[in-house]
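Have a look at the structure below, then the notes.
A single protein chain has been omitted from the complex, and every remaining protein chain is retained in its original position.
Chain IDs A and B follow the sequence of writing; residue 1 opens each chain.
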Amino acid sequence: MRAYAGLAGVWVRASWTYRTSFWLLLASSFAMNAIEFVSVLFVFANVPDLGGFGLREVAFLYGTTGVSMAVANLLVSGVEDLGRAIRTGTLDQMLVRPVPLLVQVCTERFALRRVGRLLQAVAVLMWACWWLTWTPLTVGLTVLTLVCGSVLFFCLFVLVSSLQFWTTDAAEAANAFTYGGNTLTQYPLTIYPGGLVKALTFVVPVAFVNWYPSLLVLGRTDASDLPGWAGYLSPVAAAGLALVTGIVWRAGVRHYRSTGS
Amino acid sequence: MATRSFRRYSTYRAATLAGLFTNTVFGIINSFVLLAVWRANPTAGGYDASDAVTYVWLGQSIIMVVMLWGGGTPSDLTERIRTGDVTIDLHRPAPLLAWYLSADVGRAVFHLLARGVVPTVVGALLFDLRYPAGPGTVVAFAVSVGLALLVSFGLRMLVASASFWLLDAQGVQQLGSLLAVFLSGLTLPLVLFPGWFGELARALPFAALLQVPADVWLGQLTGPALFRGLGFQAGWAAVLLAAAHVTLRRAERRVVVQGG
Partner (left out) sequence: MSLIEVRDLRRDFVVRRRTGRFSRTRDVVTAVRDVSFSVEAGEMVGYIGPNGAGKSTTIKMLTGILVPTSGHVEVAGVDPSRHRTALARRIGVVFGQRSSLWWDLPLRDSFDLLARLHDLPRARYRENLGRFADLLDLTALLDTPVRQLSLGQRMRGEITAALLHDPDVLYLDEPTIGLDVVSKARLRAFLRELNAERGTTLLLTTHDLGDIEALCDRVVLIDHGSLAFDGPLTSVQALAGATRTLVVDLAEPGPPIDVPGARTTRVDGPRQWLSFPADASAAPVIAAVAAGYAVADLSLQEPDVEQVIARLYEGRG
C-alpha cells in the first residue's frame, strides 16, 4: 500500500512537470466521456424508455459502471502497457525490487489524468441519485456496488493484460472485455438477448458490476430472470474473478521467468 | 507508393485480428442498443430497425478506412515534424499533399479489405441487414466512401499540420478526434441528433465521413438527393484539401525560413 502510493506519487509529480499537457489530457478524458453521455441523452430525445428503463434509471446504471471503470482504470494505469515493460526490460528492474510485481506494474506511468473519467462518471451518478428515494439499505448497496464493480474491472484489466506475458501482438483484443464490459453495462441488460446476459452473469461476470445490485436499488427486480437476491452476490463474483485473475497472473509471471521473454 | 504503403500495413497480422475482434464486439453491443431504440420508436430518424443495425456495421467497416480518431499517414507527418525529417519531404519532387494522400489511399484500401470485410460478414450473419437496392447504389456508395476518405484525409492533415506551429499538438489531436468520433455519427447516427444541433451536425464536414455514405448504401438518398449528398461530400473535400494545401505551403515557408 505504502509502496503503491510512493510509486504512483513519482509519476504524479513527473506529470506535474508538464502541467499544461496534464490539464489538457485530463480535460479531454472528461470531455470524451461527457460526449458519450450526451449520446445517451440524445437517444432519450427519440424514445421514452430503453429496454423498459427511463433516462434516470439508465443514468444510474451508467454512473455506477462508469465510476467502477474509472477507479479501476486509474489504479491499473500501467497494466495495459505490460508488453512495453517486457520489451524495454523495465520488468527485469521491477523483479529485483522488494515490492510485489503487480503493484509495480500497475503504478508504472500512473496516469492521474484519468481522474477526468472519474469526475464525469461521478457527476452522472450524482445526478441520477438525486431522483431516488434512499434508505440505509440502498445507500449501503450502492457503496457495495461501487466497491465490487471497481474490483471486478480491476481484475478484468489485470486478467486480460496478463496474456501479454505470452503474446503482445493481440493486446488490443483485451479492450473488448474491459472497455466492452463497461459499454455493455451502461444500458439495462434487458436490451440484450438472454444468452448474452447469461454469459455476462456466469462467464465474464460484468453483470455483477452494477446490473443485479442496481435492480435492488432501483426497485426493478422484475426486469431480471434471476431472483432479487442475486444483487447481493456481487462480492462473490468479485472474489471469484479475483481468484482466477491471481492464478493467471502468477502463471504469466512464472512463464516470463522461465522464458525470459 | 500506394502499393508500398499497402504492404507496410499488411505485416501486422495478429494485431489486425485483435483489432477485428474488438471492432466486432463493439459492433454487436451498438447493434443491440440501437435495436432497443428502434423497438421503442420504430421510425426514429426516418430509419427502421434494419437500417439502424446496418448503419452500425457500415460504421465498423468505414471507421478504419476514414480513421476517424486520427492516424494514417498524417500521423506520420506529425512524427516527422517532431523529428525534423519533414524537411526531407519538403524537398521531394512530388507535392507533399499528393505524396501523403497516395500513401493514405494504400492504407485505406488495406484497411477496407482487412478490417472492413470481416465485420460486415459477421454483422450480416448475426443481424438482419439491408443491402444496396441495385448496382447503381453500389457504385454510388463506392464513390461516396472515396469522397469520405478525401474529407477525412483533409481533416487529419489539417490537424497534423498544427504540429508545425505547436510544440505539443497532442491537445489539438485529442480535440480533433473527439469531435470527429461524435460528430461523424460513429457513437450515434446523426439522424437521432435532435433539433438545431442535429441540423448543424448534418451540415459539418464530419457528416461526410460516415452519415452520407451510410445513407447512400441504405437507399435514403436517391435521385437528386443522391447528387446533393455526393456534392456535399465533394464540396467539403475540395474546401479541406485546399485548406490543407495552403497550410502546408505556409508551413513550408516557415520551415525554410527557420531551417526546420
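Everything below uses one rule, namely that a contact is a pair of C-beta atoms (placed from the backbone, for glycine too) under 8 Å apart; a residue touches a chain by one contact, two chains touch by 3 or more.
None of the values given here were measured: they were computed from a predicted structure.
Partners of the chain left out, restricted to shown chains and counted across the full complex, are A.
When the omitted chain is restored, the residue from A:Gly6, A:Gly194 or A:Gly219 that touches it is A:Gly6. For the options A:Thr20, A:Thr133 or A:Thr259, the residue in contact with the chain missing from this view is A:Thr259.
Listed here are the chain A residues that touch the chain not shown: 2-3, 6-7, 9-11, 13-14, 17, 88-90, 92-93, 95-100, 254, 257-260.
Rule of thumb we're sticking to: only the chains that are shown with their structure count from here on.
Chain A and chain B, compared by their mean Cα positions, are separated by 29 Å.
Against chain B, in their complex, chain A makes its touches with residues 20-21, 24-25, 28, 31-32, 35-36, 38-39, 42-43, 45-51, 167, 169-173, 175-176, 180, 183-184, 187, 191-193, 196.
Contacts from chain B toward chain A in the complex involve residues 12-15, 17-19, 21-22, 25-26, 29, 32-33, 35-37, 40-41, 44-45, 168, 170-171, 174-175, 178, 181-182, 187-188, 192-195.
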